[in-house]
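The full complex has more chains than appear here; those shown keep their coordinates.
Chain naming follows the written order as A and B, and within any one chain the residues start at number 1.
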Amino acid sequence: MGIRVTVWNEFVHEQNNDFVRSIYPRGIHEQIGGYLREQPGLEVATATLEQPDHGLTEEVLANTDVLIWWGHAAHRKVRDDIVDRVQGRILDGMGLVVLHSGHFSKIFKRMMGTSCGLCWREAAERERLWVVNPNHPITRGCGRYIEIPNAEMYGEHFDIPEPDELLFVSWFEGGEVFRSGAVWHRGRGKIFYFRPGHETYPIFHHEGVLQVIGNGVRWCAFDGNTETIGIGVCSNIAEPIEELSPKDYVEGEIEHPSESLAR
Amino acid sequence: MGIRVTVWNEFVHEQNNDFVRSIYPRGIHEQIGGYLREQPGLEVATATLEQPDHGLTEEVLANTDVLIWWGHAAHRKVRDDIVDRVQGRILDGMGLVVLHSGHFSKIFKRMMGTSCGLCWREAAERERLWVVNPNHPITRGCGRYIEIPNAEMYGEHFDIPEPDELLFVSWFEGGEVFRSGAVWHRGRGKIFYFRPGHETYPIFHHEGVLQVIGNGVRWCAFDGNTETIGIGVCSNIAEPIEELSPKDYVEGEIEHPSESLAR
């Protein structure tokens, strides 16, 4: 069985803006999904905000190995209980790939614990995403950098937890830098944030960008240890390894604390 | 001016359980606060669940450099809007010290993004907290380990993000280990989780444990860069460093994407 990918898109701009629709006539989700469907070993579905439960029912999530997230205008319209559900599934092993303006989505902020704020400028400037980690499967095939001729700028400070591994750092023509590709582990799940992508630029037609998204999907699919407990629960482990030593401490007959606990 | 510390305690067990009250007659917050008040350079206040806004008003938080958190039985009673407020203040630079069963508090789970689950056993067993990071101010003065004669066991897997720095690892008589002291950075704030402490054991009378809490308070106080932007906001930075190159891309006159963005 292949890796089961669900591409989620808020799907707003493409329906209410002619220019955006001219770039992504079937929606950003179908543009990305279309690319991924051509890759071996992936089974690709899509989901959007307007669907019941935003298309993210318990059943859909249970059958998703990696969720891709794109949102921009409608972050607040995502229901909190669905965010809870997605978080739970990530902690249980589902991968999450967050693209571009998804940095401000509820689910990304939930997983990071930070504001995920940043600085931006929309001036169609040149961007280079430099590889700073040659060890990682996600940077495979990227050469020394990926170049995007016209991009919205995202600048530091990007308010994220220090990444577990930093993969790409962007250079922008206008003077800024940005930590554009980074991964984190949360529970049994892996998270990959990747900066490129915008509704008014054809970034998701860029071969290099699509390749990295594909690499990210493969890396985020779970291949770790499912037997671990402690994910989501606080379990009483009744049995010690063997007889414990006689207690110095007896409940209700406690010595004066400052005595019994002196180092 | 010293470091302004607020010790927060849900203050439930001490009011409804005689045995716990015999150990902490004035509450865990006053036991810890009493120790800290004797340390130079600290200004110590306390706050509890039953106070208006749980004692954590905007004004209190604005005047708190480091917040210490102890909770166990009443995590769910903490109001979500207060959790939002505390999170905002942490991202803006307030330190957070989370003790023992506070691992399951709303604020700790919010900052971590994980379930913060673990395994436990209450058998008054012996614990050794081994120093695994000799570089950190928080382990100063701890020798090779701290020993607690009777402790509740906490075992792995502890569902936390990989710590920025792991400081202590506990050994338990009954066969488990636990990552007992660890730090993370979130926004401009620092977070220190420290495992020891229980309502039915006199852990907060232990000199070694109190010393580490004091070290933790000093380390968590902000001494970084307050001018950073991106914390909590998404700011438009209008001006590039200099004139940008002529655009290849003109909105509305876009070439076919697969052409213009070929690498």
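Going forward, a contact is a pair of C-beta atoms (placed from the backbone, for glycine too) under 8 Å apart; a residue touches a chain by one contact, two chains touch by 3 or more.
Bear in mind the structure is a predicted one, so any value in this text is a computation, not a measurement.
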With 2 chains placed, the number the full structure-file assembly comprises: 4
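Just so it is clear, only the chains that are shown with their structure count from here on.
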Residue ranges of chain B touching chain A (in the complex, touch as defined): 19, 22-23, 87, 91, 104, 110-115, 117-121, 123-126, 146-150, 153, 155-159, 161-162, 164, 173-176, 184-187, 200-203, 205-208, 228-242, 244-245, 247-249, 251-252, 254, 257-258, 260-263
